[in-house]
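Starting off with a structure, shown below.
All protein chains but one are shown in place.
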Amino acid sequence: MTIDWSWISAHTDDLTTLTLSHLQAALTAVALGLLVSLPLAVVAHRIPRLRGFLLGASNVLFTIPSIAIFVLLLPVSGLTRTTTVTGLTVYTLVVLLRNTVEGLDSVPVKVKEAAKAMGTRPLRTLLTVEFPLALPVIMAGVRIATVMSISLVSVATYIGDGGLGQLFTDGFQRDFPTPVIAGVVLTLLLAVVADAALVAVQYALTPWTRRRA
Amino acid sequence: MYELFKNLGTWLTSGSQWTGPDGIAHRLAEHLQYSLLATLIAAAIGLPLGLLIGHTGKGAFLAINLASFGRALPTVGLVVLVFLAGGLSMLPVYVALVALAVPAIVTNTYAGMTAVDPEVKDAARGQGMRGHQVLFQVEFPLALPLIMTGLRLALIQVVATATIAAYVSFGGLGRYVFDGLAQRDLVQVLGGAVLVAVVAVVLDVALASLQRFLFRHRTA
Partner (left out) sequence: MNRRTVLGGLFAVASVPALSACAGGITSLNGSGSTAGGAGSSKGGVTIGTANFTENQVLGYLYAAALQGAGVKTTVRPNLGTREIVIPALRGGDIDLLPEYQGALLNYLAPKVTATESGEMQNALTQALPAGLQVLPYGMAEDSDAFVVTRETARKYGLTSLADLKKQNGHLVIGAAPEVKKRQVGAVGLKDVYGVEFKEFKSLDSDGPLVKGALKKGDVDVANLFTTDTDIRANDWVVLTDPEHLIPSQHIVPLIADRKADDTVRKALARLGNLLTTAQLTELNRQVDKDKKDPEDVANAYARQHGLVR
């Protein structure tokens, strides 16, 4: 199996476009996943009865093959980016919800009581005390969800989207390894870069965790 | 939506749907075979690796990073790549499934090993236990709950992902998903998806029971 370098140099524009489209799908899904998970996590954290239900539901969704979710969304949103992003969002939930709940659980009761004693309102406590303290655990979830989404986007090639995944079906149909190799390598690179960027974001967002010296 | 679920009921319960080479019974058996074999191979690779890293404390950084790298591998790409390199066989499917399962097994095994209290290990050594005795009689049993979690997670992902076998002409429950996509037969797709989810959940329950059984055995 050889790499046809001339194909790669002739397709740098296409590869860039596909990489960006791939990244956009993955990041949008994680962002939407957070948007859904954060409030649900608060509910699960506060209301023990719903906790099992919500976490269980996200776990069951995780066991459904991603390709099936994409196909089952076709009657709703057709062959669009929306279908891809919605399907991916479903998959981010299991990690994001679980981690956010655990993050909120990890906030010491004493800290919350102190905030209450100082007369801070519950919503304010949530936003200014609980979420920031839960951030390291939430960010760990965001990192896993992001890497997972980046790897999953390519499945959407079966419904005509899929970013770099289009290189896989193309190479498959034509018995042509070069696009496939390019797609795999770029997906891995994307995952590594995105993960490093998230580490940097976390570092910037949580200055208190490094004031140890 | 209601119509879809009603038809799903008919699809799942019709006798003819369960028999023959494209019947649910046969597809289910294929799916189980792919999933269990892949997870077994992954365990044979991932368990010793995780135990070794955890026991010696060497190579942890590399292994954990490789594991997260592995998590980013696109399954579809891997299947196609191995197919183009080696021709049509189940090999591409198994390579992709094993690559998917190994990271979860390695990281959880390693995490289980590092969670073992160092004082316990010291005490074992103080009693004159050798390295391998400490590993197998102290560390491994104590790490077992997390190791099992890793295996369960790996198995669930493998069961869901084994649908890909159908993309390269093989069977399993993915056949319903891919055929249903090509024919735009959403009932078939949903049927396949539900069966996959049920298999994943049932296998997970089975492993959880096994885990409880092992615990009882240990504390007895």
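Which chain is which? They are A and B, in the order written, and residues in each are numbered from 1.
Criterion: a contact is a pair of C-beta atoms (placed from the backbone, for glycine too) under 8 Å apart; a residue touches a chain by one contact, two chains touch by 3 or more.
Model, not experiment: these values are computed from the prediction.
Q: So one chain is hidden, and I want to know which residue out of A:V90, A:V107, A:L135 or A:V153 touches that hidden chain in the complete assembly.
A: In the full complex, the listed residue that touches the missing chain is A:V90.
Q: Of the listed residues A:S37, A:S66, A:Q166 or A:T187, which contacts the missing chain in the full complex?
A: A:Q166
Q: Thinking of the whole complex, not just what is shown, which of A:A26, A:A41, A:V137 or A:I150 touches the missing chain?
A: If we include the chain that is not displayed, A:V137 is the one touching it.
Q: Please pick, from B:I24, B:A38, B:L142 or B:A166, the residue that touches the omitted chain in the full complex.
A: B:A166
Q: Could you pull out which residues of chain B are in touch with the chain that's been left out?
A: Considering the whole complex, chain B reaches the absent chain at 1, 5, 21-22, 87-88, 104, 107-108, 111, 145-146, 149-150, 152-153, 156, 166, 168-169, 175, 178-179, 181-185, 194, 197, 201, 204-205.
Q: Provide the residue numbers of chain A that touch the chain removed from this figure.
A: Against the missing chain, chain A presents residues 4, 7, 11, 28, 32, 51-53, 55-61, 63-64, 72-74, 76-82, 85-86, 89-90, 94-95, 98-99, 102, 137, 140-141, 144, 157-160, 166, 169-170, 172-176, 178.
Everything below uses one rule, namely that only the chains that are shown with their structure count from here on.
Q: With touch defined as at the start, can you tell me which chain A residues reach chain B in the complex?
A: So the residues of chain A in touch with chain B come to 1, 60, 62-69, 71-72, 74-75, 144, 147-148, 150-155, 157-159, 164-165, 167-169, 171-172, 175-177, 180-181, 183-184, 187-188, 190-192, 195.
Q: Using the touch rule from the top, collect the residues of chain B that touch chain A in their complex.
A: So the residues of chain B touching chain A come out as 68-69, 71-78, 80-81, 83-85, 156, 159-161, 163-164, 167, 174, 177-178, 180-181, 184, 186, 189-190, 192-193, 196-197, 200-201.
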